[in-house]
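A protein chain is absent from this complex, but the other protein chains hold their places.
Chain naming follows the written order as A and B, and within any one chain the residues start at number 1.
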Amino acid sequence: MRIIQHPILGEYEKGEKVHFTLDGEDMTGFEGEAIAAALKAAGIMIHRYTVKEHKPRGLFCAIGRCTDCVMIVNGQSNVRTCITPLEEGMIVQTQYGVEAQEVWEANNK
Amino acid sequence: MIKVIRVAKIEPFIEKEDDGMIICRCEEITKGEIRRAVYEGMRTINEVKRYLRAGMGLCQGQTCQRLVQNIMAQELKTKPSELGMIQGRAPARPVEIDIFSNNITDVKEG
Partner (left out) sequence: MRRHELIVIGAGPAGLSAAIEAKKAGMDVVVFDENERPGGQLFKQIHKFFGSREHHAKVRGFRIGQELLQEAESLGVDVKLNSVVMGIYENKEVTVKKDNAVNHYKADAIIIATGAAENMLPFKGWDIPGVIGAGAAQTMMNIQGVQPGSKVLMVGSGNVGLVVSFQLLQAGCEIVGIIDAAPRVGGYGVHAAKVARTGVPFYLSHTIVEAKGTDCVTGAVIAQVDDRFQPIPGTEKELSVDTICVAVGLTPMAQLASNATCDIALLPQKGGHVALLSKCGETSVEGIYCAGDVAGIEEASSAMIQGRSVATYVCLKAGYLSEEEFQEKYDRYQAALGQLRQGMFSPENKGRNDFTVTDEGYPVSSNLLAHGYMTEDELDNFPAYTYKKAGVHPVIECTQNIPCNPCQDSCKVGCIKVGENITMLPAIDEEKKCVGCGMCVASCSGQAIFLVDETYGEGYATVAFPYEFIPVPQVGDQGTALDRQGKPVCAADIVEVKKSSVMDKTVVVTMKVPLAFVNSARFYKAGGQRG
């Protein structure tokens, strides 16, 4: 949930409202905020599935150190969504191992 | 000095209930695998790192280093300080290979 008013910080400075997609679904967020922030605001918890055990992972350190939040952004894997700024039209996909869902599923019948 | 003592293990490896717990999140290495590595002769953190890849993932051991040290210390009944620190080496953070091909030795101002 977004914090609209904070007792100390007041209102947060946000950029323009922008649209992006997550696994094909339409989403909205604010330009320049971390992709992970827009996802968290929408209640998304799972960012990727691990390579070996196919376990779900999500935000952990939120400062770009642990890489648990990486997703495929505009076709590029291993993008740290907690520190990458959101842009209009971004195509964000849940990362399966290091690949997109269709590729992983095809390889792991 | 790090004391490195290797003795052939005669007794069998004892499994424990929490062996399945993930320790190295990046490479998905479990507590059991680390305990087994120590059983099989790894005595320093750098050896465990090379043997299992624990600490070689994208976070370069930032999350798991202390945890691996604690597990090893417990197994070897020694202090974590005897196990060493993951040797710091360049690059300190993961860097894509294609960036290495873009080497600027005469950095311009700005």
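The definition used in the following text is that a residue touches a chain if its C-beta (ideal position, glycine included) is under 8 Å from a C-beta of that chain, and two chains touch if they have at least 3 such contacts.
Computed from a predicted structure; not experimentally measured.
Asks: Which residues does chain B use to touch the chain missing from this display?
Replies: The missing chain touches chain B at positions 18, 21-23, 25, 31, 60, 62-64, 66-67, 80-81, 85-93, 95, 98-100, 102-107.
Asks: Suppose we count only contacts with the excluded chain; which residues of chain A make the list?
Replies: 1-3, 5-9, 12, 14, 33-34, 36-37, 40-41, 45-47, 55-65, 82-83, 85
The criterion applied here is as follows: only the chains that are shown with their structure count from here on.
Asks: Once bound in the complex, which stretches of chain A touch chain B?
Replies: 50-53, 55, 57, 60-61, 65-68, 70, 78
Asks: Spell out the part of chain B that touches chain A in their complex, as residue ranges.
Replies: 25-26, 28, 57-59, 62-63
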